[in-house]
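Report on the following structure.
A single protein chain has been omitted; all remaining protein chains appear in their positions.
What follows is subunit A.
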Amino acid sequence: MNALVQVKFSDMGEGMNEGEIIHYFVGVGDVVSVDQPLVEMQTDKMVAEIPAPAAGTIASIHYKEGDVVTVGNVIMEITTEAESAAPLSEMSNTRLQSASTTIATKKNATTVTNPYNRILAAPYTRKIARELGVDIEQIQGTGPAGRVLDDDVYQFAEQPETNKWTEEQESATQKLPQAEEEIRFAGIRKRIAEKMSYSVQTIPHVTHYDEVDLTHLLEERSVLKEMGESISVAAFFIKAVVICLKEFPIFNAQLEVEKEIIRLLKQYSIGIATHTEAGLMVPVIHDADQKSIRFMDEEMKRLIKKAKAGDLKLADMKQATFTVNNVGPLGGMAATPIINHPETAIMTFYKTKKVPVVTKDDALEIRSVMNVSVTFDHRVMDGAQSIAFTNRFKELIEHPTKLLLELI
């Protein structure tokens, strides 16, 4: 019996709900095997290939390259030949074939009608949502007609922080004055906007500044460079940050307001705020406490390269516990950073400058000094903790030998 298998643009998590078709690897009439890549999609954050869910022949393709597809829509259809159903086809091949088309037609018919804009979900799906304490109205369904499926609920429940907040619907009725040029507010830009607004709206931000003398560190770095090891200062910063996080666990934490708990995390995964042409990305160095400075340096460079090329995978961007923001190379003395929700703080490194410094002996010396700031969630901690955290960081970086003491 021949069956028609639909290839859908399924939910990739992280609240992404649309993607652009970049390239088809196959055309109508092509024979494909299971898991063979069919189409390349650009989502808000990454490029993804959609593999064939079944072997068969491409029956139809519903979008052109460059089209934007919403999650849950059928991109193409594959005709499969199910050998196992042979007896059935012997019995009445034609009848069943016509029947399966009827079913398909009926299904399509239901995809358009939802006049009251209700959330569509089977009772069992609603039961799961109820048991998980998830508000089903908040879930973007990926099933036919946007129906919420069991998996949508499970996925939503797993990522409560990123998904539970939904932006207010833009009022489509409001007429805007005619703009000279319109830029589509979508994709990564919109996603950044959502995250930033949410963070600023929910977290009372406080930023504390200090300056750090990098002279010793830069000297040590030059020595290393002469020995053939080219390590960025940022890698040292991250090492120092991880040591500080271990000593001040409130900085490596998440606040769960509804449950009235603050979760102190035992994993140290450092998000690296990275500027790319598409916008701000935050790739993550996972388990930074278990990695050497050299290894982190390599990993950071690799991640940043990937980010700039737009090749980051979802796994590269998940589960940061603390974020650092190295704006030094771009310039700037100070800023008012926004915390990468649901984290509790973000540390920013500014431009290093040579400045005249008055020494203990009242002499003048030219030193390399960098401004740093720690922006924290004032709900979970106070300024004193932030100052202590920064002081400890300062100590480790101004006297890099101290980093040795923390070697495991």
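Heads up, the rule we're going with is that a contact is a pair of C-beta atoms (placed from the backbone, for glycine too) under 8 Å apart; a residue touches a chain by one contact, two chains touch by 3 or more; residues count from 1.
Just so it is clear, contacts and distances are computed from a predicted model.
You can't see one chain of this complex, but its UniProt record names it "2-oxoisovalerate dehydrogenase", from the set "4Fe-4S dicluster domain-containing protein", "NADH:ubiquinone oxidoreductase 30kDa subunit domain-containing protein", "2-oxoisovalerate dehydrogenase" or "histidine kinase". From the set A:Val34, A:Ala122 or A:Ile366, the residue in touch with the chain omitted from the display is A:Ala122, counting the whole complex. Interface with the hidden chain, as seen from subunit A, comprises residues 82, 84-85, 87-88, 91-92, 95-96, 99-100, 102-103, 106, 122-127, 144, 150.
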